[in-house]
Every structure is written in structure tokens, then in C-alpha cells.
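Take a look at the structure set out below.
All protein chains but one are shown at their positions in the complex.
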Amino acid sequence: MTVARRTTDGRADDPRELLCQLLRQFYANGWVSGTGGGICGLDGRDLLVAPTGVHKETIQPPDLFVLDPSTGAVLEPASGSTSRPSECVGVFRAVLRRRGAGAVMHSHALDAVLAADLGDDVLTVRGFEMLKGIRGVANSDEHAVPIIANTAHEADLVSGVERVLEDRRFAQTYAVLVRDHGAYVWGADVWETKKHAEVYHWLFGAARARRS
Amino acid sequence: MTVARRTTDGRADDPRELLCQLLRQFYANGWVSGTGGGICGLDGRDLLVAPTGVHKETIQPPDLFVLDPSTGAVLEPASGSTSRPSECVGVFRAVLRRRGAGAVMHSHALDAVLAADLGDDVLTVRGFEMLKGIRGVANSDEHAVPIIANTAHEADLVSGVERVLEDRRFAQTYAVLVRDHGAYVWGADVWETKKHAEVYHWLFGAARARRS
Amino acid sequence: MTVARRTTDGRADDPRELLCQLLRQFYANGWVSGTGGGICGLDGRDLLVAPTGVHKETIQPPDLFVLDPSTGAVLEPASGSTSRPSECVGVFRAVLRRRGAGAVMHSHALDAVLAADLGDDVLTVRGFEMLKGIRGVANSDEHAVPIIANTAHEADLVSGVERVLEDRRFAQTYAVLVRDHGAYVWGADVWETKKHAEVYHWLFGAARARRS
Partner (left out) sequence: MTVARRTTDGRADDPRELLCQLLRQFYANGWVSGTGGGICGLDGRDLLVAPTGVHKETIQPPDLFVLDPSTGAVLEPASGSTSRPSECVGVFRAVLRRRGAGAVMHSHALDAVLAADLGDDVLTVRGFEMLKGIRGVANSDEHAVPIIANTAHEADLVSGVERVLEDRRFAQTYAVLVRDHGAYVWGADVWETKKHAEVYHWLFGAARARRS
């Protein structure tokens, strides 16, 4: 699956422009402040990845790196920049490979951090219509979101992410919470990733509001 | 009553453009995130309805369906799209028919969900000037908003909605809360629906803030 | 004092355009949702007043009424409209007359309503640098904001407002809280009114956050 050139609402979009537009939206939501967070999306056989250490709302289409999703090698560097691809690449590639995702976003939302405080290694969400916004989930389901421990370096999260992606309890899940840190959310393409990101962040806030 | 072509503030507006503009505003308010929620409005004898499963803030005038409000039949499909009309059509039509509404909006606001948690089958709101923003309501009134149970499918909400619309306790009400889900809000035309939506969401937040 | 044609930051502004721009800003702040709230400002000897019952963020310069501030008579109706001037005119004129204000805004902010819940007939604010944003107030002052009871009709607030404007406890105050309703805030001109509105709303939120 790839970044849809023709979106679900019938309009064509340039995948690079779309990723930058979503980063601006995520910034406005408070999900990628302080240069944190990130996004990647498949464009055919290429993986478009935002650079690291950059104010995410300022990223322009030429600032994106092109990577080989299977090896992680940089096929095309971002233009006129000394930056590197996002440090999330390891986690992004693990999700693409094991879940057949077409895009993955990484959030530093406070709501994600506080939602992870509600559970030990799993956040169980139930009793919300919004659950139907997750592919294959009914509003009567108990939806389990894995919570993994944080690590000193983003790259070291890969083994924890891979472990929960293999865990059958989380077969239906399109998100991983990272304690003290935030969340990774994905979907079949960029638009479903945006949808899932909005749904999961709504659920993170709702779960917390109900418990307090 | 129809989508006013000449609005209360003296300007003409295209009904399709107006509905799309309101969806962008609702999205910014957090009421229709994750492709949730929706809107419909009468344009003469036609009912304009937003499509389902689409990011609501991206909807453009040609993306709207034209339905026959009395039969629910699609008179004109949305252009260049494989999408279907909102799953809220059944509820929308029930409200149009029983209340003579000219427009109905559906919200997935967290404040609506948490307000529904405050009551069993009714949320009673009192002691707010903002009540005067609802047609026919005084700021000294006790205003009763019905709360109905959620269902597995949006279409199955119709009977619950029809039941409360027939209930004399709710004769003055322009909103229905759906537990765990959100709210439906309506008015004589699109502008009154926007006004009522803003007033009810303010009241939902205020009711919760006062009780905690 | 009048709507400054040359603002404190050295730029000229059309008073009508400025009032409309502030209404859009107030709307974005959640202070005038659901057609609530309003604003007025002196333009020389004329009093510019926003219409009632209109979505405040949609108001354009020709939509403003021109009133005689001393009699309240309409000198120029809003163009192409059947609307009436804001129902706040009585309170606006009382503030202009007794305090020599050049502009007054009316807010339906939830923070104002909840701040009024913190006191009986006065909200005492202390211990915030932001107090210095009010003309003549030091950050070590105890600042008293009057709270008056709400009435069935906006026009009936005038006597309550006049009473507290005469009260020596409130000689330093540029705001009146109306229980269950919101606040009136004023200043020497439109820009000071905007400044005072931002300062008082910040203090309303801060007072509540500290007490809980």
C-alpha cells in the first residue's frame, strides 16, 4: 500500500505535499512541538521520511528524504540540507514490514504520555463510538493498546515495538504507546494514518477524562 | 425551512459552500475528528448531505450528495467519488421530519460524550445565560437534553432518536446526546444549527466544569 | 477618548475594520460563540455597535450600527440588514458615561462564568504579574472585580452595572462579572479594551486553576 495519489475523497494529492501538510496539522494539535515527533509514507517503492531535529511545521516537500524501506538506505537526501532522516526510521520500518502499513506517524502529545500512565503494559479502551474509527474495530470491543518502556535512544525502541507487534493481544491495534514519550500510529496509507492518529489521540484524552 | 441563501447577517451564501465551511470549523473545534460526525442541510426541496468515511475538513462543494429528504433516495451522487452519503442520514431525516428542521449536525466532541456521563436518560441544564441561545429558551429555564443509548450501527439510532423526539419533556430541545458517542444538534436553517451547536457544546462543557 | 486611528504600535487602522477583526479574535478565543457577546467603540462622536443575534465572527464593517452615545439613538443603521444593535447597548453606554471608556466588550467565556462562581459579590485577584496589564494596578495589589446577579434580559443589567461602577471598592476595575453569564471589560480605546480583555480572561482562568 502506498500514499494514495487519489485520496478517499476523490482528489489527487502530491505525497510530499500531503506529508508536509499533515506535519503542520500535527503541530497545530500539539503533537510534534519542539521539533519532536515525525512522519513517513510510502510513495510507490520509495519511503518518504521527514528529517530529524527540525521544526516539523516548517518542513517543505524538498526537505523529505527518500529511503529504501527494506534496507533503510538513503536513496535521495533532502535538498540543500545537512540534516539526517528522522531517528524514528527503525521503528517506522518495523511497522511497515510487520503490519503492511503505508505510513506511520510519531506523536509527542501530552495526552499520549498521560494515557500511558493509565496502564502497565496495556491500555484497554472500551465504551466509545470513536473505536469504530479504527479499522476492523467495533464500538463494543475492548481495544488493547500496547505500552512499551522508553529507551535512551529512539533507535532502541525497535525491539520493544517488534515484540508487541508480534503479540496476538495487539493484532487489531494500529498504535503503540511509549511510556513518558508518546505514541506511534499507522494505517494503510497516509489518510488512514491521519484518521487513526486523530481517533487514538481522541481516545487517549477520553480514557483519561473518564478515569479522573 | 431551508438553507438560507441570504443569511441573518445580510450576506448571500451558496449552501454547498456554507456546509463545507462549517465542517472545517467543526473540525477545528474537535467535533468531527477522525472522519467522524457530519452535517446535512435543506436546499429548497433537496437535502445536501456530506459523505461518510471522509476527512470532514477536506470536503468540497461537489463532494456533497443530493438526497430526497422524504424518501432518502440519492438524487445526485457526489462527483467523482465512490463514497456513500453519511450513515447519519436516517437520524438526519427523522429530525427534519419530526421537528421541521432545516439542517442537522452530528458531533463526536469529547465534551458531548462526557456530558452524557452526567445523566441517566436526561441531562438537565440550568443556571446559564447561554441557554438563551436556544430558540424559545429563557436563562431561568431548566433545559432537558435527552440521552439515548448507543447502538452498534449509526442507522440503528433512529428509533431511539424518534422516541425522544416524541417525548413531551424534550419539546423545547434542539439536541440529542448519544451515550459514549456524541450529539445531534439542529435548527431551522444552517445558521441556527451552527448557533445551536455552539451553544450546546458550550453548555456541555460548562455542565461538566460546574459538577467537578 | 476614541477608537485610536493611529494605534499604540504606530499603525493606522479603520475603526470599523478593527472592531470586526477583534470579534473574529474573540470568537477564536471562545468568548463570543453562539452569537453571544459583543463589542462597541467610539469613533469620534459616534458609537459603533455590533448587531445582536448575529454570528460575531462573520460581522463586516458595514454591519455595524452608528449610535449617539449620549441618547442611544441609531444615527445610521447597519447596511442591508434587518438586525438591531446589540442588546448590550444599555450596559455599554453606562460604562462609557461613568468611566469615560472608549470601547467596551462583552464576553460569554466559560472562564468568566466559572470565575464568578469563586466569589459572592466580588472576585479578589492577587499574586499575579498579569495584574500589571490593568491600567493603574500593581502586581502586589489585591484587585477586586465586582460580580453582579444575572437578569432575564440584558437591558436589565444596567442598574446592577451602574451600582458597582459607583462602588468605591471597584474604582480601579475595568471589568464586571455577571454570574452565570460572562463579563463586561473596557478601556480607554479599542486597543486597551483588547488588552484588558486578554488580561482579565487570563486572570479568570488563573484564579480558578489556583483554587482547584
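Which chain is which? They are A, B and C, in the order written, and residues in each are numbered from 1.
One rule holds for everything that comes next: contacts are C-beta pairs under 8 Å (C-beta built on N, C-alpha and C of every residue); 3 or more make two chains touch, one makes a residue touch a chain.
Quick caveat, the model's predicted, so the values are computed rather than measured.
Taking the complete complex into account, the chain left out of view touches A, C. Touching the chain that is not shown, out of A:19, A:39, A:54 or A:91: A:54 (per the contact rule at the top).
Considering the full assembly, A:113 is the residue among A:19, A:40, A:67 or A:113 that touches the omitted chain. For chain C, the residues in touch with the chain missing from this view are 7-11, 127-130, 133, 138-140, 191, 194-196, 198-199, 202, 205-206, 209-210. Although one chain is not shown, part of chain A still touches it, namely residues 30, 33-36, 51, 53-55, 58-60, 63, 78-83, 108, 110, 113-114, 117, 150, 152, 178, 180-182.
One rule holds in what follows: only the chains that are shown with their structure count from here on.
Each chain gets a centre from the mean of its Cα atoms; for chain A and chain B, those two points are 31 Å apart. Distance from the chain A centre to the chain C centre is 44 Å, each centre being the mean of its Cα atoms.
Among the residues of chain B, none is found touching two or more other chains.
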